[in-house]
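Only one protein chain is missing from this complex, and each of the others stays in its spot.
Up next is subunit A:
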């Protein structure tokens, strides 16, 4: 029998910083045979990206393989020279990196970046480069390859860029591809198409695939073997059916419980029905918004971001707006916040028409509606302590001073379940989930009635997502807040929403109660969105066993 293509034996990787050694990977063993697919699952900080860097010999200069062996295609590369590594990279092992938006050189044309990879494998200046570039771009499913080859990365969407990166990986005709979170930055339907495509190309060429992901659903759907990592160690290693059905390690069970896709579709607690004659907290009536775009011959000079959108958000309930990038979700939020004025239609807040209010007239209303943004890493001022961030709204509206302010900050920290000692910390000392809790605390400071949640968990790990969603549900129950939740992740929507509105290219596709829209969708588009949630194939395979799993909220409450 042939030796496995990738063979890692008791690998240890150590980072040295300031005289301290951190073990990022400990005693890790795995093997991938030719044509096999391995999924490595773990949260951020579990060492999976360090493992990927080690597979390419691209560990940062302060990290090193401190013990164990690393064999690729039978060759021991544990202490290989840079020259040996260069022959392996691209030709034996190719990388599909994590974030397509930043993984292509912004100042070079697509064609040149693909050609560079081809030249690396076939030698410089070989005659058929141009034809091969176009063929590769067509192979990864890009329309009009000749045009794409001449474009720059910023002219392509995220999904298209990820396809280009797959083309670059395939260019060297490698024997294995390592995909490091290949789709976590993409829309769910794009995610599925990209993964399907990658799987198909890999099968057609008979090459191995290592998928690194934080999403157990992705792993379960596509892998022959699953490796679960925690704090640098492998806690579970086996066939996906076995790992999912009989997880041996409590951490795997926790991950499974947290993965929204594996959750039983538990409807959120029934919302208090609105009293007769009451008005919705936020109402958009027939909103349309168009943006002017630079005039290009043969294309429209206007981009219709939203068309005839109507929605209502009620106190104590969650309205979810679902759609892919470019569907107009963000524009809807900006209009609700009064940051933009609609071309047509009215915006009402608690029955008051706020469409034509000036900035200063709108300002008092800002105390009653607050925004929680997508990326907690960028939404907090890095030079503000948690205290400064949390009390900033109170200070700018001159609500409180001195001791009362400190008390308010402590009460807010309690609400978002963070220790009061964190008030002195800076954002960089907090994890992603903790930062999002701080951002939520800041939004709650003025005791608003309405929270606008813009993809509140999409930048977070799956298990942390569950915790933040549980917190949001709890706050809503306690404070009777109205939420407008914008998300592309239907699993997130399902766990929080009372009403769901599906947007596509500025048009309302479906609007109704959550159970009805997600349970019996009318439109093909909603069904497509629902079908793209990862983990369903595995769930179908394992059928009943998974249905017996507890809902994430319940599991978390027990875990705490």
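Note that in this section a residue touches a chain if its C-beta (ideal position, glycine included) is under 8 Å from a C-beta of that chain, and two chains touch if they have at least 3 such contacts; residues count from 1.
Rule of thumb we're sticking to: contacts and distances are computed from a predicted model.
According to UniProt, the chain absent from the figure is "ABC transporter permease", selected among "RNA polymerase sigma factor (Sigma-70 family)", "Acyl-CoA dehydrogenase", "Glycolate oxidase subunit GlcE" or "ABC transporter permease". Residue A:98 is the one among A:98, A:463 or A:526 that touches the chain not shown.
The omitted chain makes contact with just one of the residues A:106, A:127, A:382 or A:402: A:106.
Taking the complete complex into account, A:168 is the one of A:133, A:168 or A:509 that touches the chain left out. Mapped onto subunit A, the interface with the missing chain covers residues 56, 58, 82, 86-91, 94-95, 97-99, 102-108, 116-117, 120-121, 152, 154, 165, 168, 172, 291-294, 303.
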